[in-house]
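A single protein chain has been omitted from the complex, and every remaining protein chain is retained in its original position.
Moving on to chain A:
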Amino acid sequence: MCICCFSKVKMPVLCSSCAKKRAVLKRPKTGHSLCKDCFFWAFEEEVHRTIMAAKLFKPGETVGIAASGGKDSTVLAHVMKLLNERYSYGLELMLISVDEGITGYRDDSLETVKRNQEQYELPLKIVSYEELYGWTMDAIVKQVGLKNNCTFCGVFRRQALDRGAIILKVDKICTGHNADDVAETVLMNVLRGDIARLRRCTAISTASEGEGVVPRCKPLKYAYEKEIVLYAYFKKLDYFSTECIYSPNAYRGYARTFLKDLESIRPSSIMDVIHSGENLSVREGVKMPVQGTCSRCGYISSQALCKSCVLLEGLNRGLPKLGIGKHHRLHDKILSQQPLTEKEERKLKAVDF
């Protein structure tokens, strides 16, 4: 009911920015009601300001956009292309996708990326687990089951993107991580007591950590998921939305649901959690892992062998548990190709993990 004339006529809410057109959404971050055009403009300008404030790019750089075909990376590709033209960033953009080898999931989403390639006229490079590691996720799941498969996938994906970036000779990779993702990761690192990750997870960009690692950044770090989804919806962007068929990632699921529940009561919760993460400082004397390089493949690692090499060794030797849990003391044996004892083998073979 209208509060001034007590009639039952529903008055459309007007845009609080232009005061002319009908508002289409209430922004979770500011509480403003905006019309479609004012929302597009506000969203794009905020990403631009994030990029400028953190000096994410330099003119002349080649930037790879990590593209999965999902909402975040599709919006990222769209906005990066648009801002690069609007503000003459002078960047050469391309899309990098990882094919994990998941039938009925990634093969479908890669079709979306291929359409994006044409829609945005950006070159696309797909790197696959099969060509990089000799294993598809389908084959890995067959061997390890559905319990720790996400560990394999996550570790392999990180390296795969770097490898793709090096093949394409890009200077930087940008990923579609949004504000909700960052807040979720802060919570997860708190819940797991992972202080090293907690300290670096809110950083908007990573410096080059060494040979074979390409610097990464998150231009959508302060963009709410709600706005990303509505931006894609109102712009009619073509994206793919199906859950990974192997994703039982329950722990992240709980953190996510918790955060969404908080957001529904207090929309600023997401920014608040990020703010907390950004301003935490770790007391001196807290033991941190020392970053080195993997003695087998040269990738960054805090152990003699990087996680990816250990996981791969486990797969190739039929000992899938090798990379799950703490088996650091076996690394020397693996490196020098010594045989494992029967007891060690038995422990690492079990699939009941």
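Here is the rule we use: contacts are C-beta pairs under 8 Å (C-beta built on N, C-alpha and C of every residue); 3 or more make two chains touch, one makes a residue touch a chain; residues count from 1.
Keep in mind that, in the parts below, contacts and distances are computed from a predicted model.
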UniProt name of the unshown chain, from "Cysteine-rich DPF motif domain-containing protein 1", "GPI transamidase component GPI16", "Ubiquitin-related modifier 1" or "Nucleoporin SEH1 isoform X1"?
"Ubiquitin-related modifier 1"
Looking at the full complex, which residue from A:166, A:230 or A:304 touches the chain that isn't shown here?
A:230
Touch criterion as defined above, residue of A:235, A:260, A:275 or A:317 at the omitted chain
A:260
Using the touch definition from the top, which of A:50, A:73 or A:301 touches the missing chain?
A:73
In the complete complex, the non-displayed chain touches which residues of chain A?
10, 12-13, 22-26, 33, 68, 70-73, 176, 178, 180-181, 225-226, 228-230, 233, 241-244, 247, 256-257, 260-261, 263-264
